[in-house]
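The block underneath contains the structure these notes are about, expressed in structure tokens.
The complex appears here without one of its protein chains, the remainder shown in place.
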Amino acid sequence: MANENATPTPTYEPGTRNPYMPYVATVVEVVTETHNIKTFRLRLDGEGVHEAFDHKPGQTGQLSVFGVGESTFVINSPPTRKDKYIQFSCMRAGEVTTALHGLQAGDKIGVRAPMGNSFDYDAMKGKDIFFIGGGIGMAPMRTLLLYMLDNRKDYGKISLLYGAKSPEDLSFAEDREDWLKRDDMNTYLTIDKEAPGWEHKVGLIPHVLEAIGPSPENCVAITCGPPIMIKFVLQALNKLGFKPDQIVTTLEKRMKCGIGICGRCNIGGKYVCIDGPVFTFEQLSQMPNEL
Amino acid sequence: MRIGVFICHCGSNIAGTVDVAQVAANAAKMPDVAFAVDTMYACSEPGQQAIEEAVKQHKLTGVVVASCSPRMHEPTFRRAVERAGLNRYMIEMANIREQVSWIGKDKEANTRKATDLVHMAVEKLRLNRVLIPKQIPVTRKVLVVGGGVAGIQAALDCAEGGMEVVMVEREPSIGGKMSKLDKTFPTIDCSSCVLGPKMVDVAQNDHIDLFTYSEVESITGYVGNFEVTIRKKAPYVDWEKCTGCGICTEKCPNKKSFDRHNEGMGTTTSINIPFPQAIPKKATINAATCRKLVDGKCGVCAKVCPSGAINYEQEDELVTVKVGAVVAATGYDFMDWTVYREYGAGRYKDVITSLQYERLLSASGPTEGHIKRPSDGKEPKNIVFIQCVGSRDVSIGRPYCSGFCCMYTAKQAILTKDHIPDSQSYVFYMDIRSPGKAYDEFTRRAQEEYGAQYLRGRVSTIVPLGDKLLVRGADTLAGQQVEIEADLVVLAVGGEAAHGAPQLAEKLRISYDSYGFFMEGHVKLKPVETNTAGVFLAGACQGLKDIPASVAQGSAAAAKALGLLSKDTLESDPQTASVDLKRCVGCGKCWNVCPFGAIREMDMRGQIKAEVLEAVCQGCGLCNATCPQGAIQLSHFTDNQVLAEVEALCRC
Amino acid sequence: MAIQEQLKKMILDVLPDVDCVIGWGPGPDPLRGSPFFMRKPEDVESFMAGPMAVQNPALFLPEYKGKKVGVVVKGCDSRSVVQLISEDLIKREEVVIIGFPCDGVLDVAKVENALASHGEPGEITAVEFSGGEVKVTLAGNTHSLKFDDVKADKCGRCAVPNAVMSDFFAGIAREASGVKDDYEDLAALEKMSLEERFAFWENEMSRCLRCYACRNACPMCVCRDHCVASSRIPHWISQADSTRDKLMFQVIHAVHLAGRCTGCGECQRVCPVGIPVLLLKRTLSKGVTELFDYAAGMDTESKPPLLTFQVEEATIKERNW
Amino acid sequence: MSVLNESNNGKELRIVGFLCNWCSYGGADTAGVGRFTQPTDLRIVRLPCSGRVNPLFIVKALLNGADGVLVSGCHPRDCHYAEGNFYARRRLEVFKRLLPTLGIDPRRFEYTWVSASEGQRWQKVVSEFTQQVHALGPAKFVADAPEFDVLKVCAE
Partner (left out) sequence: MNAQNKFISRAKLADWLKELSSRFEVWAPRKEGEGARSVVVYRPFEAEKGLELDRKPTESAKHTMFPRSETLFNFRRNLVEGAPSLELEEAADPAPRLVFGLLSCDARGFQIFDPVYNGSGTNGQAKDTYYLKRRSSTVLIVKSCSKVLSTCFCNWVGGGPASTEGADVLATEVQDGFLLTPVSERGAAVLDSSLLAATNSDMESAAADSQTKAAAALPAAPDLKESQSALLGKFDNAAFWQAESSKCLSCGACTYLCPTCYCFNISDEAAGYNGVRLRNWDSCMMPLFTMEASGHNPRTPKMGRLKNRVGHKFSYYPSLHGGRIACCGCGRCIKSCPSSVDIRRIVTDAIGFTETVGLKEQNNG
């Protein structure tokens, strides 16, 4: 009897990279950003490994604390600034992040990266960019922001609205100082409620955004933050005239394999780990509603 | 994590039977151990300094000390790591002295066991978390339960220290047992002359709010923030109006009421003021015998009362007060001596208790200080005192020594001779226990100066013989049976916890032993604390003791309460249960079993969850063992920590 | 069947007042019934009671907390309802209980086993009950089985054929059989030596798939989505295919049910690989009965014995050291 | 196998003790202070209260290769937390009955009450329990998944 089998049985080719083996990296520095956010600066071990590492803004990585597990985080340093380290910022929430927060400089960590898609920064060339970040949502945008600042001439007006509950909940203190000082970008900081010594805006991000009122003309809005914030930012942007394909966000899902197999980050047929994390609202509107 | 391990020699206490250097070498191979060393005396000043230095030098984030019991030195090492900049909960101890070196001589086996214990400590420490105490505001007011001498002392000391005090006494007057005593040993001071002024001080102190004829109905809350409901029993007299003039007690037609103050050595009126020095000096109606209250016929007192204070309609009143600390000073009562059928079990009128005898001796007693025996009012000549009636007697379940009977019996023998010079006292005793300043001398005086005849032995039986009592007993020193024809027999009845003490303990959520005495926090080191934070003990409620010891403990409890409430806020022990709200399903099993009511139901966005009141939680972990999904975990003793210790031993 | 019709009428009466009525309906083949959620009057038409009422509908009640639902119960199911109420896991006023006299239910596995020599049981085309017989049509041939031989084990020791508690009861309550539960089901295991029992469990549990049907079919499992089987804090067991961990889970389940298990047997019935997991729970039930004279699910006012205590325990003798 | 240790020639068995901090752990200390010699097999896990002992700790130990487990708390009525040991008593008594079904000799698990002052009693308890476990010999344990072989901690 002939083999009616249409799909040939796949075979293992010796030398195929094992996608589950992480790079071993060394924690170079740990920066405490807020009471529950820390930034980890990592350098991949092994000769030439770190140098050979390449990623695009928006891509993610899986960090391993061996014995505890793996968790997904966005790489929040741009490829243009990776000579010393690559950087991840993690909010303490579950077991892995709690273990991460216990790490010190010198500790070993596992990294599987880069994974997923990236911001379409080439398509954004020549456009105005408006970043809207809330809390830990600043992390994915930082990569793109720094990348754009490092390639400043390629982009139009760059603005950032970054908010958190209180001044203590804002991350990236050093960056913030720099961003505020720069004259090639507009930086707006906001906190939910008045606080002593606060010299910037006060109010919820969507309200502040409406007050600033960026023009949708030739502009891309990039927004990351807690779901509730995204919901109202989206409404505000709609009001301002932004179309769904002008608004970009990143999604978070529970992930394990990171390579589109294990089956938990799918929204219908899309796997956030490989098809995301970056989506436009145009794309999201075409996916099943299961965020 | 970077762990430092310190293996203590404890001189030769540990090093003698444990190869400490080997244990340190083994420890160096354990996970996360960055530094391991053996040290001569870890708890000594240089020992502690070495730990502090190692923490800094090796950037340690946790420390294991293998030495003596953590019950001994855990606080010491916690302070040491805290000085070195670590959280005080980032230390674990391995008990390699009491549980290893001192209980076996096999050095190899001991070294293995010590290594295991260190390994368990390391594995647990790896899961320790920084714990930070919470600050809780406090009510700077103290509740003193019981108005005996211990309670009075505690109240006065607290008030002296500027604290507001609420005193609750269930009898109409404060004064307790001491107010019933005639004289006190070893100085034969007049008891009421000593106590009276203190009672007056209580009444007059602005800081003390006195509730007599009242009981604690319920207590809720926790250290610093108790809420106490007090039941003011109805005396059927408006005490605001009552002047204590005593006319009602003279006119009351029912004079057959049981006289509580006189231990039944006489009768009293249905409305009465318990004794002349009573504080407050107010009349109370005995509802069980008052004719007006029983069958509605009488009302004499209402008629004669010059201030119109009598109110037959009065009802119990509940009052709620907030306090920050509680001093339990509920004293003691006497055991039911009638179990001793051989002593007449209450059938022979002239077999009385020593407290009854005390009332006969007292000038304010029913016989105005003349010793008259109950049966016929005759002055007794031969008086037999029997000691250890309900003390040190395993056969009736009273194995303990009441502690004060030897002394008061000697006192009573002396006073008997003073009152009736031609009397002869006989004292049957087991041992004379008189450790105390001038105590032994006192018992000697009773024998040598006052001629009391001390017979070492127990009385086997008392039988009536005409109008006398034939006391048969043994004189074990002479090795013979003795028989004494006594006019009066006085039993030194042993004490037990005050009636109702266990019920109060339940309300206070403190432990009590099988005799009802309240359990102190630690037998040696926490004699006035209890295991419920903010509840302290004074006087005989904790265990029988004499007046100076009660007074001392009253002062000690006051000092503890003052210390506790000296600040506006309290630090809670962070070794409490905490709920993972993401995992809690609100099934309620935890709050149903919590012995302290420290867990309550709360609503989180429409979902029922458990919530731990950190200040109330005592850290027993019962909830943790009960919660099926392990959503409630006892910090510092989490499931994962215990499992890590088990796995360290068993992984195979 | 008269009772079935009476029940349908009761369900129709109750339906307007509740979110749904949970009972039994047809399943994928004539041998298999299915839990059945009736929301519309026309749904009630397919309702089935009797020997096909296999599943325990009490299982679903906690999901509907906050809504009012009706539930049709066998005697054993009603014990689960009672226990749920007594533990405040559901509210009495939120559940309408409809009882009926139960004559026992079918054990599908027993039927399949009894017919094993006749072919694959999936080919069954009809099942009928009459006069203590089950007539099963398989591959065109009809076979008669004694109902007693193919009814669920628990029915053989059932002392509560009628609902312990009900708002409506169809038909006349069956006289209690007077059967005393002598834990005969444990006998086979008890005959083994300790070593044999140990090997027995190792063997049985090696087959476990970790599907947790046993847990999810248990009406008394309170943790629902937060079982320790998959948590890391606390980390009682790994996710691995480890016989030790799989056995550990069964012990966890049994210990959590000690004094709470009503013995409905669903855990064992649903196991796709036939592991007799009920034995562990039955052992503990036996212990609880002996020690505290307590049976779960008989009284909404009683407290599970392990969630309470007595200062003096009459039946617990301390070991004399 | 217990950790980092060379073989102990089978002389010692693995006995895990769960002791409440207030009474029994104190009792064990008292026994130590009194130099009451005891067998060395027992390793003690200190817990606040016997009520903290989840019976599942005991199963975990027995399935993982402990040869015996001993739980000890304050005497009934003397619980530091008033009621913890009352619950423990019921739970442990019921639990003990599960062991034979699992094929584990119930004599491998005992629970008892020892107060802080009962050093001699503690010595007796430990000695007798250790003897009892030795009489039963090393326990069988359920084989773990082969994936976990790497986790077996053995002699360095």
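First chain written, first letter: the chains are A, B, C and D, and each begins at residue 1.
Simple rule for what comes next: a contact is a pair of C-beta atoms (placed from the backbone, for glycine too) under 8 Å apart; a residue touches a chain by one contact, two chains touch by 3 or more.
Not measured: the values here are computed from a predicted model.
Displayed chains that the missing chain touches over the full complex: A, B, C, D (touch as defined at the top). Considering the whole complex, the residue from A:P10, A:G48, A:G126 or A:G197 that touches the absent chain is A:P10. The hidden chain makes contact, of the residues B:I7, B:V20 or B:V33, with B:V33.
The chain not shown here touches chain B at positions 2, 30-35, 58, 123, 581-582, 647, 651.
Touching the omitted chain from chain D are residues 3, 145, 147-148, 150-153.
Chain C residues in contact with the hidden partner, per the touch definition given at the top, are 20, 25-29, 32-39, 43, 46, 55, 59-60, 107, 109-110, 112-113, 116, 119-125, 203-204, 207, 209-213, 215-217, 224-226, 230, 232, 238-242, 266, 269-270, 272-276.
Throughout what follows, only the chains that are shown with their structure count from here on.
Chain pair with the larger contact count among C-D and A-B is C-D, by C-beta pairs in contact. Compare each chain's C-alpha centroid with the centroid of every protein C-alpha atom shown, and the nearest one belongs to D.
Chain A and chain C have CA centres that are 49 Å apart.
Rounded to a whole number, the gap between the C-alpha centres of chain A and chain B is 62 angstrom.
Multi-chain contact residues of chain C (touching two or more other chains) are listed as 233, 236.
Taken residue by residue, chain B touches two or more other chains at 593, 626, 639, 643, whereas all remaining positions touch fewer. Interface of chain B with chain C (complex): residues 580, 582-585, 587-589, 592-593, 626, 628-631, 633, 638-640, 643. Every residue of chain B that touches chain A in the complex is listed here, in rising order: 1-2, 59, 61.
Of all the residues in chain B, the ones that touch chain D in their complex are 26, 29-30, 69-72, 95, 97-100, 102-106, 109-110, 112-113, 115-117, 119-120, 506, 509-514, 519, 523, 531, 575, 593, 595-596, 618-622, 624-626, 634, 637, 639, 642-643, 645-652.
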